[in-house]
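Okay, here's the structure, questions in a sec.
In this view, the complex is presented without one of its protein chains, the others remaining in place.
Chain lettering (A, B and C) follows the sequence in which the chains are written, and residue indices restart at 1 in each chain.
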């Protein structure tokens, strides 16, 4: 992923709010490995809400930097799941973060368990993933 | 309207794509004068699509600048309407632009005439507005 | 502050990353009370970096919602300061968050103490502010 010019700010670096967008892009790509991914989840009438987000910024990212966003699903129980992220540039860690999500029924907006097909696929993937997977 | 820090880019000025967002904010405020405005339009099952947008950039806008966005509805016939914009700072014109829109039925996405209540209200407003209204 | 259409996403609500932008807008307005505010800080050769950001989302915000962003500076020592935010709509709390910042010398990017004029002005303001100030 390359830093877009539109993502920079007058400090000459990527704006801090953009990291949440990058986390989302990484999360969507991560989920895409599992049976339709996030669009597949929505087509099953399940919506995933973001209920908390956190980012810690160590070193700035600059326009046109080539970044890698590591992502892991570190916790998944009931309706909730948590993702952790690491933003690196050429192996150097620039930032870290995590987001917490809840599945809801798209019609009623009531919490609903993460669908079993997805929970199992993620559990299997994380079991075999190296700790520093990206 | 003040230029947000997140709207600036590494050239130290407001990013050019942000002007389309400002145009939209001005358009929504303009329409808000008429019976529910844009949300009112949507609640009547009419969706307004943007089908063309244009912006000309003369002088840059900087972080925390206080801008005024002038807006006029300059043409409204059938399903289409056109807005023109001027971005000024302390009376100095920084940029201009226009957008072209089409009303569609929210369910079928087929073109539908601009509702009469809105067409008439806009025509009345523009008839009495000074040419350089904002 | 009104939710812009461009700030909504395909879930029909304000996108979660936008809250960090709103926090920044509120922070800039807060600082504007003190001798030039954030631009004044930059003109003194001091840059304020965001080193951590957190947001918790309780209830969604919708297009055209009128929001209030409460903001307090809750901690200020040495080079660091922390802001806390509350996003409310008609008195109902929608979201909360906090950000952590560090002052650096704009030339060397080394940490530098929050300038005394600002530290004192903030301390005085927070001492007299009600706990739930906005």
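Some points to look at:
Here is the rule we go by: contacts are C-beta pairs under 8 Å (C-beta built on N, C-alpha and C of every residue); 3 or more make two chains touch, one makes a residue touch a chain.
Remember, it's a predicted structure, so these values are computed and weren't measured experimentally.
Of the listed positions B:18, B:103 or B:122, the one in contact with the omitted chain in the full complex is B:18. Residue-level contact of subunit A with the missing chain is found at 2, 4-6, 21, 24-25, 28, 37-39, 63-64.
Subunit B residues in contact with the hidden partner, per the touch definition given at the top, are 11, 16-18, 20-21, 24, 47, 49-58. Considering the complete assembly, subunit C touches the hidden chain via residues 5-6, 8-10, 12-13, 15, 17, 62-63.
The rule we apply is simple: only the chains that are shown with their structure count from here on.
Placing every chain at the mean of its C-alpha atoms, the farthest one from subunit B is found to be A.
Central chain assignment: C. Criterion: smallest distance from chain C-alpha mean to the mean of all protein C-alpha atoms. Chain geometry summary: the mean Cα position of subunit A and that of subunit B are 34 Å apart. If each chain is reduced to the centroid of its CA atoms, subunit A and subunit C end up 24 Å from each other.
Separation between the centroids of subunit B and subunit C, computed from CA atoms only, is 28 Å.
The set of subunit B residues touching two or more other chains comprises 5-6, 63.
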